[in-house]
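One protein chain is absent from this view; the other protein chains keep their places.
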Amino acid sequence: MAEGHLISIGLLAAMVVSAACALAVKDLLAAAALFGAFSFLTATWFALVGAVDVAFTEACVGGALTTILFVSTAFRTGRRFD
Amino acid sequence: MTEIVSLRPLLAVGAGLAAVLPILLSGRRPALREVWTFAAGAVQLGAAVSMLPAAFAGAAHVSPALPLLPGMPLQFRADPLGLLFLTLSSILWLATSSYSLGYLRSLGLKHQTGYFAAFAAAVAAAAGVALAANLLTFLICYEVLTLATWPLVVHKRTAGVLGSGRSYLAYTMIAGQLLLGAVVWAGVLAPGAPFTPGGFLAGTASDGALRVLFVLLLVGVGAKAAVFPLHGWLPAAMVAPTPVSALLHAVAVVKAGAFGVLRLTGWVFGPDLMHDLGLALPLAALAAGTILMASLRALGEDHFKRRLAYSTVSQLSYIVLGGAIGTPLALAGAAFHIAAHGFLKITLFFCAGSVYAATGREHISELGGLGRAMPFTFAAFGVGALGMAGVPLLPGFISKWNLALGALDDHQVWVVALLVVSGLLNLAYFLPVLRVAVFEPGDGRRVREPSAWLVAPPVFAALAAVVLGVAPDAGARFWFLAESAARSVAAHAPEFLTGGLP
Amino acid sequence: MTIYAFAAALFTLGIAGMALLPNLLRKLLAMNVMQVAVIVFFVSLAFKDGATVPILGQGGAPRAAEFMNPLPHTLMLTAIVVSVSTTGLALGLLVRIRSRFRTLNEQRLLDRLR
Amino acid sequence: MRDVLPGLLVALPLLGAALVPLLAALSRRTTRVPALALHAAILAAALGLFGSVAAAGPIRYAVGGWPGPWGIELWFDGLSTLIAVLVAGIACFAAFAQTFGPGRDEAAPASTPLREGLLRGALLLLVGGLLGIVATRDVFNLFVFLEISSLAAYTLVASGGGRATVAAFRYLLAGTAAGSLYLFGVGFLYALTGTLNMDDLAARLPSVEADAALTVAVVLIAVGLSIKAALFPLHGWLPDTYVYSPTPTAGFIAAVMAKVSAYALLRLLGEVLAGTAAGAVVLDITLWLGVAGVVAGGILAVAQRAITRMLAWSSISAMGMILIGVGMGSALAITGALFHMAAHALAKGCLFFGAGGIRASRRGDDVEGWAGLGARAPWTLAALTVAALSMIGIPPTAGFFSKYYLLSASITTGGPAGIAAFAAIILSSLLATVYFLRVLEAVWFRTPGDAPDASGDSAGRQPVPVLPRPLAVPVVALAVLVLLTGIFARPFERHVLPDWESGTARITAEAP
Partner (left out) sequence: MGTAPPGRPPAPGTPRVRRLLGAAAFPALFVGLVVGMTQLPEFGDPASPASTHLSPRFIEDAAAETGAANMVTAVLADYRGYDTLGEAAVIFAAGLGCLVILAAAGARPDPPGAGMSHPFGSVVLDAATRILVPVVLLFAVYVLIHGHVSPGGGFQGGVLFGSGLIMMRLVWGPAHEGRAHQPAVPAFGPGLRGSLVLACAGILAYVGIGLAAMAFGGEFLNYGTLPLGGDPAHVRELATLGIEAAVFLTVAGTVAVLFDTISIGMRESGAPLPPGDGDSA
C-alpha cells in the first residue's frame, strides 16, 4: 500500500495548501472557490481511504452546500473582506 | 447534665422570627404592629422563664436536631450560660420595645415598620446565638444577626449613615467569613461536636494549627465584640437611633460577640487547652489593652453616645478577660458581667436617648442644667455610671470582684491592678457627665422630662440593676446561672484551676 | 503517523485562522478548515491496510479484516452535519451583523459597539 | 415507569422542538399551551426519574435496544437525575417567562406567532440538548448533544438583536472551537481504546500505555469542555452572551448552560479519565484555574457598574468554584460542587430573570436605577435579595451550604491546593459581599435620585411595574427554592452522594 499512501499524502498536502490559500486571499469569491476546491480534495481523499459515504457527504456539503452558502453571503455582505 | 428534648428552645428563638412577617404586613396599622412585637417579646420571655427551673435543677432543655450538614445539625440547647443570655435579652427586648415606641414617636422617625421587623429578627438571632448548641448553629444565627442589624444601623438613610453602615458591614462580614472558615475547619477536626464544657478540640490537630484556628475564631467573634483592633465599626455605628444602639450594645451585636468569646474559650477550646497552647495570656493582654485604650478614648470623647460606645468596648473586654483567664471564678464573673453590663448599659443609653428626644442635644458639654430638669433620667444615669465603675451593691461590683478573685487563683496579680485602674477611669469619664448635668447652668430654655414611655424604661432598668446588685441570685438567678456555667467548664479543667470555687 | 500529522496541521491552521484573521467571514472559513481536520483524523483511524469499503458485496460471511471500520465513518457523517449546521447558522448571524453594523471586520465592529 | 422514563426524558424535548414550530407554521395561532405542557411533561419525567433512582438505584438504558459499548447507553444516577431536574425545572420558568414575559417587547416589535413558536422550539431544543448531555454514557453522543444545545443557545441569544447577534457570533466561534477540541480528544481516545462508551473507556484506559497520547487526549477534552464551562481563562464568551441575551434566555443559560458542561467535565475527568496519570494532573490544573477564576471573576464583578454584567462576572467566579470542587475530586468536594451547581443555578436564574426584567421595564441596568425599588416592589426585591444572599453565602440560603461543603473539602484536601481553594472561597464570599450589598443598599435604603423612572416621567401614563408579573413569578419561586434547598440540604446530600461514593471508590482503586 506504499504508493497508495503516497497518493494519500500528496492529496493531504494539496488540502493543506488549498486551505491555507483559501484563508489567505482577500477576495471573498476567490476564497469561497478555493474552499470549494479544498472540500473536493478532501472528498477525494476520503474516497481514497475507503470512506465512500463520508466522501459523498463531504462532496455534497463542503463542495456544494457550504460553498453556495458562502457565495450567497458574499452577495449580501460585499465581495471584499474589510 | 441531663437533657430534656423539648420545643421550648425553638419557641424562644422562633418567637421573634415568627413576628417579622406579621409586623411587615401590618405596616399600615401601627397598633397591631406593636401588638405583634410585644406578643413575640412575651412569648420569648415566657419560653426563657419556663426553661429556668430545669436549669436550676441541673438539667437543660434541648431542641430536636435538624440535620443540616454531615454530622452538623441545627440544634439549640438551653444550658446555664445560654439561658442567662437569653433571659437577659428577653427582658431587655421588652424594655427596649416600649422605649422605642416613645422614642420613634416623639422624634417622628420614618420606616417604623421596617424598624420593628428588623428589631424582632435581630433579637431572634441573638436568642439563637445564646442557645446555639454547636458552632454551625452559632454561625448561622451570627450571620443572620449581622444582616438583621444592618437596616437598624442605617435607619436614617442619609449618605453618611449609609457609609457608616458599610463600615459596620465591612467589619462584621469579613469577620463572619473568617468565622465560617474557622467553623468549617473545627467541623473537620471534630465532626459534629457540640459546645462542650471544657472544650472539644484538644488533641485534634497540631498545636500550630490549633493556634491558627483560635486566631480565626477569635477574629470571627471578636469583631462583633469590638475587641481592639476590631472595634472601629462601633463608634461609627452610633449613627443608629438610640434604642438601636442600646440593643446593639446591651443585647444583640456586641454582647453576642462577647458571649461568643466566652463560648470559644470555655466550650470550644477550654481553659486547659488555652493554657497549653499559650493562648490565655496573650488574649488576656489583648483584653487588658482594649480596656485601657477604650477608657482613654472615652475620656476624650464629647459626643454622648460615642462615649458610651467606648465604654462598651472597655466593659466587654472584661468578659473577654474572664474567658482568657479561665479560672472558675473569673469565668463566673465574666458570665455574670453579661447580665450586669446589659442592665447598666441599657440604662445609660436610654438616658442618652431621652436627652436627645427631649432636647436634641448629643454632646456632653451641652447637658448643663438638665440634671434638675430631668431628675428621673439622670438618677437612672447615676446608677448606671456607678454600676459600671464597680461600686458595691451594684452588679458591676460582683463581676469585677469575682474576676479579680479568679485572676488571683491563676496568680495574675496585674489583673487586680487593671481592674482598679479601669474602675477609676470609668468614674473619670462618667462622673463629669453627671457633674455637667447637675451643677452647670443650663442655657435657659425650658426642658421637661419626656413622655412616660421614655422615662419608665431607664428607671426600670436602673432598678433592675440595683436588684441584681443587691441580690444577684434572686428571680432569674443570674448569679446561679453564671456560676453553674463556670462550674461546668471548671469540672473539666485541671486540678490547679478548680480551687477557690465556693 | 504522517497522515495524522496532516490532520494536526489542518487543525492548527484552522484554529489559528479563527483567532488571528481580522474578518469574521474568514474566521468562519478557518472554522470549517478546523472541523474538516477533525474529520480527516477520524477517517484516517478507520483505514485498514488491505481492506475495502464497508459495503457488503456478494459472497460469504464478511470478515472484520476485509472491510474498513465503519464506525468512524458514521461518526464523521454526523460531524459533517454539525459542521454545516454551525456554518449555516453563523452565516445567518453574519448577514444580520453586517446589515446592522455595516462591517465584518472584528476591530471595526468592536469600535462600533463601544 | 423505570423503563419508559429515560426514553421519554430525551425524546420529549426533541419532539416538542419540532412540534411547536410545526404548529406555529401551520396554524398561525399562539403555541403557548403546547409548549408549556411539554416543559411540564419534561419536568415530570425528570422528577420521576429522580425519584425512581432514589428509590431503586441507578438506571442503565440502552437506546435502540443495543447494549453498550456497541449501542449508545444512557445512565441515570443521583448526579445526572439531579442535574436533569435542575435543567428541566429552570426551563419551565424560562418557558413561562418566554411565553408571558417581556420577550416580545424586548426583542422585536414585529414578533409573530411563527417567531414565537420558533423561539419556543429553540428553547425546547436547548433543553433537549442539555438533557442529552446529562443522560448520555457515550462520549461521541455527548458531542452531538453539546452541539444541539449550543446551536439552540446561539439562536436564543441572537434573538435579542443588535449587540446580541455579535455576542452570539463570538459565542459560536468559541463554542465550535470547544466542540472541535473535544471531538479531537475523543478521536485520540478512540484510537487508543477503540471504544466510545464511558464505562468501557474507564475499564480499558488503565491498560493503555501511550502516556503522551493519552495526555493530549485528556488536555483536548478538558480544554474543550472548559471553554463551554467558562473556566477562567477560557471564559471570554460569557459576559456579553449573558448581558445581551433576551431575559428569558439569559435566565436559563446563566442558570444551567455552563453547569451542564461542568457536569460533563466532572463525568469525564472525575470518572472516566481519573484512572490515568494525565487525568490526575489535569484535575490539579483545573483546581488551580478554578481558584484563579474565583478570584478574577469576583474582582471583575466588583469593577462592573452594570448589574447584568456584574452578574455575568459573578457567574465566572461561581464556575471557578464548581471546578475547584471538581478538581479536588473527593466525595465531599463533588458534593460541594454539585450543591454549588444547584444553589448557583437557582440563585443566578432568579437574579437574571429579575435584573433582565427590571432592565426591560426601563429602569436601567446600573445600581442607581435600582435605588429605592425595595419600597415599590417589596416581594420581588425580597426574592432577589434572598438570591443575592445565597450568592454571598449567608445562611440559611443554599449558597451557604455549598460553600460549607467546599470549604470542608478544601481542608481535608490540605496542601497548597487546599489552602488556595480555602482562601479563594472565603475571598469570593467577601467580594460577593461587596458587589451584592452595594446593590441591596441601593434597593432598600436609598431613594431614587435622578434615575430614569418610566412611571414618574409622565403623569398620564400607567405606572410601569418594576418587574412584569410573568418574570416576578419565576423570581419569587426560585428564591423560595433557594431557601428550601438550603434548609433541606442534608437529605439532598444523602440522596446524591451514595452512588458517587461508589464512583470515587472505583477511581481511587484504579488510580496508579
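Which chain is which? They are A, B, C and D, in the order written, and residues in each are numbered from 1.
We take it that a contact is a pair of C-beta atoms (placed from the backbone, for glycine too) under 8 Å apart; a residue touches a chain by one contact, two chains touch by 3 or more.
All values derive from a computational prediction rather than experimental measurement.
The shown chains contacted by the absent chain are A, C, D, with contact judged over the whole complex. Listed residues D:61, D:182 or D:353: the one in touch with the omitted chain is D:61.
Seen across the whole complex, the unshown chain contacts chain C at 1-5, 8-9, 11-12, 15-16, 19-20, 22, 44-51, 53-56, 61-67, 69-75, 77-78, 81-82, 84-86, 88-89, 91-93, 95-96, 98-100, 102, 106-107, 110, 113-114. Chain D residues in contact with the hidden partner, per the touch definition given at the top, are 3-4, 6-8, 10-11, 14-15, 17-19, 21-22, 25-26, 61-66, 69-72, 106-112, 114-115, 118-119, 121-122, 125, 128-129, 132, 140-141, 144-145, 147-148, 151-152, 154-155, 158-167, 170, 184, 188, 190-196, 204, 210-213, 215-217, 219, 236, 239-240, 243-244, 246, 304-306, 308-309, 359-360, 362, 364-366, 452. Think of the hidden chain as still there; on chain A it touches residues 1, 5, 52-53, 55-57, 60-61, 64-65, 68-69, 72-73, 75-78.
By definition in this document, only the chains that are shown with their structure count from here on.
At the centre of the protein atoms shown, by the Cα-centroid criterion, sits D. Separating the CA-averaged centres of chain B and chain C is a span of 69 Å. Each chain gets one centre point, the mean of its Cα atoms, and the points for chain A and chain B are 79 Å apart.
Contact with two or more other chains is made by no residue of chain D. Those residues of chain C that touch chain D in the shared complex are 11, 14-15, 18, 24, 27, 31, 34-35, 37-38, 41-42, 45, 72, 75, 78-79, 82, 85-86, 89-90, 93-94, 96-97, 100-101, 109, 113.
Remark: chain A residues 1, 5, 8-9, 12-13, 15-16, 19-20, 22-23, 28, 31, 35, 38-39, 42, 45-46, 49-54, 57-58, 61-62, 65-66, 69-70, 72-73, 76-78, 81-82 touch chain C in the complex. Those residues of chain D that touch chain C in the complex are listed here as 140, 143-144, 147, 151, 154-155, 158, 161-163, 165-166, 168-169, 172-173, 176-177, 179-180, 183-184, 187, 190-191.
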